[in-house]
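Shown here is a partial selection of chains from the complex, left in place.
Labels run A and B following the written order; every chain starts at residue 1.
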Amino acid sequence: MLVVMRAHASEEQVRAVCEKIESLGYRAHPIPGESRTAIGITGNRGAVEPGSLEEMTGVQEVIYVTKPYKLVSRDVKEDDSVIRFPGTDASFGATDLGIIAGPCGIETREQAFTVAERVAKAGARFFRGGAYKPRTSPYAFQGLGLEALKIMAEIRERFGLRIVTEAIDNESLDLVEEYADVIQIGARNMQNFSLLKKAGRTRKPVLLKRGMSATLEEFLMAAEYIMSEGNYQVILCERGVRTFADHTRNTLDLSIVPAVQRLSHLPILVDPSHGTGKRNKVLPLSRAAVAVGADGLIVEVHHDPDHALSDGMQSIYPDQFDELVAEIRLIAAVVHRNVQKPLPQPKLAQAAG
Amino acid sequence: MLVVMRAHASEEQVRAVCEKIESLGYRAHPIPGESRTAIGITGNRGAVEPGSLEEMTGVQEVIYVTKPYKLVSRDVKEDDSVIRFPGTDASFGATDLGIIAGPCGIETREQAFTVAERVAKAGARFFRGGAYKPRTSPYAFQGLGLEALKIMAEIRERFGLRIVTEAIDNESLDLVEEYADVIQIGARNMQNFSLLKKAGRTRKPVLLKRGMSATLEEFLMAAEYIMSEGNYQVILCERGVRTFADHTRNTLDLSIVPAVQRLSHLPILVDPSHGTGKRNKVLPLSRAAVAVGADGLIVEVHHDPDHALSDGMQSIYPDQFDELVAEIRLIAAVVHRNVQKPLPQPKLAQAAG
């Protein structure tokens, strides 16, 4: 922490602040400058909670310096973390992009299978589908719950896709851990610390979405919550933040991708569906996400968005998803990444019947 | 919902959109204008999920009209809701302002009692103190939990103050319901719908803080979640939102007070402590909050903020709280509200001993 004194602060005022700092158990390092003195504080283990320093006579401002994250940081682990799924070639953080696709919510077995077949054919390794839906309105479709989890477990068997789905509370977390391959924590729960800790005690990878108004530091600290409980398999995801801009549902902040990669070893995906909220912007922003260096994408795909029970406006059609994969395959090559070929799907002809 | 067509949309394009709307089970109302046609949609019970309307040829934009809240709305209940606490003169939403004060977190029995005595003497009817603290860092003080709840129950007995404290998950909610008088749902959990529903099934009033990037509509819908489960005793609280402005920790949005009062019958408080994050701004913004018409305040008070385990920078001293109450008492009169006199505290002399 740094205490900046006013320009005309007297020597006694500077001394009083230093004494205060020392009395709190820290060390004070006054740095006299051209026009004013700044005082560095060391000896703190985490962030200093400065109490009343800012109120002392002669103090202009108190500036935080220490960043409180540890396990998420490249300070602790230099190399990129790669999350792998044993027995498969699916991964996050490797050269291969991790591509997750599927409907916003699981509505029926038929709907889920129809979409799953198409996204598997296109080359996705992960299937997403909401079983528990956090909806702004209590009167909106809230998800099929356990039934949806069972449908997705079948999809894993049939198509070889790994399953990503959101847990919204302790109860659903237990079930998601049991049935799915990746536990998603949604943007609205990014600072539901109780849920984060519980996710940190599971054995499954956790996909953590950035909160709607989370700073980079808060985002990394949320991941730190999970890791501090022992689960180091965390995948971050940018999904748009809330700003004044009204031409999209959220403002997709792609610059956080290189910012995270500079500070942290964790992989980071981009969600262009929530990030824009508009079908006609999903493809261009998917290309941009791969070009900026994201480790993968999570995309909403629905074969009949007019009748989707949620997020119909931002779901793309399966044909558009094919096009998306074709385009990002070419861009991935430019950034030395790879889009995998579709898994062999021997029974697909029948499945479609 | 309203579909706005492009200026040169043809009659066939307008017709196609109308047919699409009707095929989805709604009614279409084309309104031909000077330069373009708009199409109103009715027949929907809640918000229309328009799926692919925006993608149709000739469509420029889709605008939402229907507001999905019901129970929170003055449409359903014209008169202001008043939350009362039987056997006391404490309330929220009445002519008397509801004033909540106390430390950010309960740290020790002595600390809690020291602050409680002072805020009771100053005239507060409610004591706040964190037992479960949602902290950005997993390494920061997380609260004393049940022990803190028991200390606060003692404070209720001793000083006659009603207790307000935050629940952060299902487990803590059960305990808070048991020990406290008002269950607080914090800003980070404003869209933790699972927690909101559970709070809606309790019998205690719920203090719901606005999320850091919540629109008015989302804020009211979060209250609707609680009410839709049967608990109509909801108190709203503005606590600052996240913006680009960096001279305060958050930007306190006082205009939401009259905005809520126009749309909803629920009482709304203001939290100037989190709303500014700076001790020297708590008094001016408290005055402003009462002047704008808030139904009460929630303020952090600590007798030794230098050694506070959380939020020391924004906690005011007990003497400042005395001053705050004196000032808002005068302003309250201007807006036809009242600050109550301190409860008689016969044993205070001894308690202080």
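Annotations for the structure displayed:
The criterion applied here is as follows: a residue touches a chain if its C-beta (ideal position, glycine included) is under 8 Å from a C-beta of that chain, and two chains touch if they have at least 3 such contacts.
Model, not experiment: these values are computed from the prediction.
Each protein chain is a copy of one sequence, and the assembly as a whole in this entry counts 4 such copies (shown in place: 2).
Here is the rule we use: only the chains that are shown with their structure count from here on.
Between chain A and chain B, the centres computed from C-alpha atoms are 27 Å apart. The part of chain A that touches chain B in the complex is made up of residues 20, 24, 46-47, 49-52, 54-55, 62, 68-70, 134-140, 168-172, 188-189, 191-195, 197, 212-213, 217-218, 221, 224-225, 228, 241-242, 278-280, 305-313.
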